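Below: the structure, in structure tokens.
With one protein chain withheld, the remaining protein chains of the complex are depicted in position.
Chain lettering (A and B) follows the sequence in which the chains are written, and residue indices restart at 1 in each chain.
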Amino acid sequence: MKDVLRVENLTVEFKTEEGTFTAIEGVSFRLGEQRTLAIVGESGSGKSVTSLAIMQLLAENGRVTAGDIVLDGEHLLQLPPEQIQHRILGQQISMIFQEPMTALNPILTVGDQITEVLFEHQDISKRDARARAIDVLREVGIPSPEKRIKQYPHELSGGMRQRVMIAMGLVAQPKVMIADEPTTALDVTIEAQILDLLDTLKREFKTSILFVTHDLNVVADIADDVIVMYAGEIVERGSVLDVFEKPKHPYTRGLLEAMPTLSGTTGDLPTIPGVVPSIATRPAGCRFHNRCAFVHDRCRSESPAVHRVDEQDVRCHLFDPAITRESE
Amino acid sequence: MNHRSSTGDILLDAREVTKEYRLGGAFFGARAATLTAVNRLTFSVRRGETLGVVGESGCGKSTLGRVLLRLEDPTSGSVAFEGEDIVRYDHRKLRALRKDMQFIFQDPYSSMNPKMTIRDIVLEPLDNYRKDLSVARKERLAGDLLEMVGLTRDMMRRYPHEFSGGQRQRVVIARGIALNPKFVVCDEVVSALDVSVQAQVINLLADLKQRLSLTYLFISHDLRVIRHVSDRVMVLYLGQIMELAPADELYEGPLHPYTRSLLGAISKGDPRNRQERVILRGEIPSPLNAPRGCPFATRCPIAEARCHEEKPPLVERSDGHAVSCWLV
Partner (left out) sequence: MMQLFQRNSFYDLAQRRFVRNRLAIIGAVITAVFVFIAIFAPILTPYGPSEFFFAEDGVTYNRYAPPSSDHWLGTDSLGRDVLTRVFYGARVTIVVAFSAVLISTIVGTIVGLVAGFFGGIIDSILMRIVDVVISFPVLFLLISISTILEPSLWIVVFAIGFVRWTNTARLVRGEVLRIKQLDFISAARGCGSPSPKIIIRHIIPNVLAPVMVQITIGTAQAVLMEASLSFLGVGIQQPTPSWGNMLIDAQRSLVLREMPWIWIPPGTVTLLLVLGIYFLGDGLRDAFDPKQ
């Protein structure tokens, strides 16, 4: 299968008053054509930094210090900023944010915001742009789009705003759409609508989706492949079935167990002890070692490599083939 | 936490509790609108149980919690706590009552004064009610409370911003139990937390409930969390009770079409079992112009003419399962 987006060994640093910190380190993954890849992680895992780095939207004090981002054969990090601005962003790769209210411009109508994306990148007449805007709004399930394009964001409900964001993201038919927690701010019933919509649109628009979320349940429903991030590193990668049914990394296992289920659980929930480390307090060795139930001496001092187990990649000493052979 | 309490005695009894807000209309009487956040709710909380309250945004669940504790005054209706109507309590009696009823807030960031130390935050309730205690004694108590919620004594001199979300939520819980209350309203207490930390806090609340014989009103939008913590569950929609039943019953045999839609809309968390989600059409109507009949009629898949005209009463069946729907 062809990879639309390839990220190799991506490393991002942030300069702060307290010093320079590495937010993500050695992040590599591939996103196949018309696939949905979920990046799942908790706060401080680096999942959002990863998506922002791809979009080149890092805050001023953030910098990609190593790695390669290849979108359909083009090395994005080597392109000049104007090219990125004109040819790539919004056109070949677009982003949907968590909070559509702040991501939409409050003083522009819905129609203006969608057509703006088109004017930015394409030579298109006003009338055509308007027609395209109406079409795409209809595609994302907004009723009477002819009327809606004249409305302002505050006149729409949260779910409708998220649909508008998706319409903006799709109108230029990008190859990749990055969705950063697109349903986190929405109610359950609206979340279901939006997830369903994304899945349908992915096929219609032949787009690949990079879905960033903290919610494993959403991942189970929408992803083809999953990356689990912890403290700035990928700790596990695999197909959604493998990761959910045969989780390898102790962190992934812990996360899956810690979720209460709908079928009813009683007694104490299994937990992962301790807290998610902040960027400044990441431990040496394996970054998960101080919360891990399977910790041994090596984990405290030596950072684990990525090991291939079955169809999954795992960053954990437990799966080091050298060790496994020894114990056999 | 699912151990079923027997019919038990009633700790809190709400009758026809209504909370309206007047919007707009200041000095020179601009046009004012009335928003009914909570609409004639009648239910009771049994001593020792956890009553889960679940619903989407605008269903009035947070307002309900605040009104029950008289952080806000109800517009009409009565709230009896241990048999006494507290709605008409004056300042002094209310102050005495606050010892027995506590509120734990959703956002561990805004629910602590950033300018106060952890010690002062935890001791604030004791400063108000236990003026008899010496400073040293209170200091010791604050340390005990912190240890009880899984923190350490040496955190007392520090400030909220030095802690992670989960730790802050523990401080907020410590403050909530400082006066040894009988009834605690937990408003979305784990919603802002990471999954791995969420389970810890849920377990902590269960543990405290046991040790301190607490009764909880547990408000959340998360159906899984509600399922795990609740003995009985109340489903709200637009400020009204749709269904109220023992947790197992409600999740295994939901009767109200809204409850069924909610349960159908959420992910099963199983990638192999991506059954068609029940997609509920439309959006939650604004509470400013709530439907005249059943509030859910505008989105209900089985609504009939009558549902749009007449509000169905909440009818309790013999097994303690109450539903408000004409068609059940």
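Just so it is clear, a residue touches a chain if its C-beta (ideal position, glycine included) is under 8 Å from a C-beta of that chain, and two chains touch if they have at least 3 such contacts.
From a predicted model like this one, the values you see are computed outputs, not experimental measurements.
In the complete complex, the hidden chain is touched by one of B:T34, B:S76 or B:S110, namely B:S110.
Among the residues B:T36, B:T50 or B:S164, only B:S164 touches the chain that is left out of the figure. The chain that is not drawn here is touched, among residues A:A131, A:A280 or A:A293, by A:A280. For chain B, the list of residues touching the undisplayed chain reads 26-27, 66, 69, 71, 95, 98-99, 101-103, 105-107, 110-117, 124-125, 128-129, 158-159, 161-162, 164, 172, 175, 178-179.
The rule is short, and it goes like this: only the chains that are shown with their structure count from here on.
Separating the CA-averaged centres of chain A and chain B is a span of 32 Å. Of all residues in chain A, those touching chain B in their complex are 42-43, 157-160, 187-193, 195-196, 214, 216-221, 223, 240-241, 244-245, 254-255, 258-266, 268-273, 275-276, 278, 291.
Residues 1-2, 56-57, 164-167, 194-200, 202-203, 206-207, 221, 223-225, 227-228, 247-248, 251, 261-263, 265-272, 274, 277-280, 283-284 of chain B are the ones that touch chain A when the two sit in their complex.
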